[in-house]
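The structure under discussion appears below in the form of structure tokens.
Every protein chain but one is kept in place in this view of the complex.
What follows is chain A.
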Amino acid sequence: MSLLELRDVTRTVIPPDQPALTILNGVDLTVESGDRISIVGRSGSGKSTLLNLLGLLDMPTSGLLTFDDRPVKSYSSAARDRVRGAQIGFVFQQFNLLPGRTALENVAMPLLYAEGRSFWRRKKLAADMLEEVGLGNRMESMPDRLSGGEQQRVAIARSLVRGPRLILADEPTGALDLDTGSSVMQLIDDVATRTGAALVTITHDPAIAARARDHFRLDRGVLTRAESAELAAESGAVS
């Protein structure tokens, strides 16, 4: 049983007054619990589009996308939203924290869409999560008072606070310097390992990609497996 599966997935958009544009073409990918997957590719190769599909934010134009072996098409839109909220955590390149809300409120935000204990105890859960990413002393800080690395830690705490089974990171270190980037990646890795969550990281940094076990390369909408992060990145350089 796989967590997430893509079979011959195509994503086509038809921009206004222009011919159809195929962004993803015949993509096959299986994500199991505990997987560490990296996807590298140049800008515009379709990485974010792929991640949106993995995160159930978008639907394939053709092909099969399943979550927990169930075709995503068979979910209602609200059910898809709820599965996403409960099972998937996003980490974005530009952090995407809510401005004007404290770190604590930002981390507690996903729990507003939970039920029962998680909902009612969201303050406590969020505080614990912030402790875990080393920001126990910055709970009441607004995002604009935090450094880039700190903001990304808050974003990581937010993506993990509901205990997702899949973590999707879209260039998580793209806006950070080298050292901060690697410590942030270490943090994501650690938490994913501890909770047994699968981690899919999109990056164009080979050093970040090297942390994964399975390496993929996306080139003009075509996904191919590579033996190593170096090979994935190199083949990109060659083409």
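In the analysis below, a contact is a pair of C-beta atoms (placed from the backbone, for glycine too) under 8 Å apart; a residue touches a chain by one contact, two chains touch by 3 or more; residues count from 1.
Heads up, the rule we're going with is that contacts and distances are computed from a predicted model.
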Undepicted complex member, UniProt protein name, chosen from "2-oxoglutarate oxidoreductase, beta subunit", "ABC transport system permease protein", "Acetolactate synthase" or "protein-glutamate methylesterase": "ABC transport system permease protein"
Residue, one of A:Ala86, A:Met139, A:Ala210 or A:Leu231, that touches the chain absent here: A:Ala86
Hidden partner chain, touching residue among A:Glu105, A:Glu132 or A:Glu150: A:Glu105
Selected from A:Lys47, A:Arg138 or A:Arg158 as touching the chain missing from the view: A:Arg158
Candidates A:Glu32, A:Asp68, A:Glu115 or A:Asp190 - the one touching the absent chain: A:Glu115
Touching residues (missing chain, whole complex) on chain A: 48, 52, 55, 57-58, 77-78, 81-82, 84-86, 90, 92-94, 96, 98-101, 105, 109-110, 112-116, 119-120, 158, 162
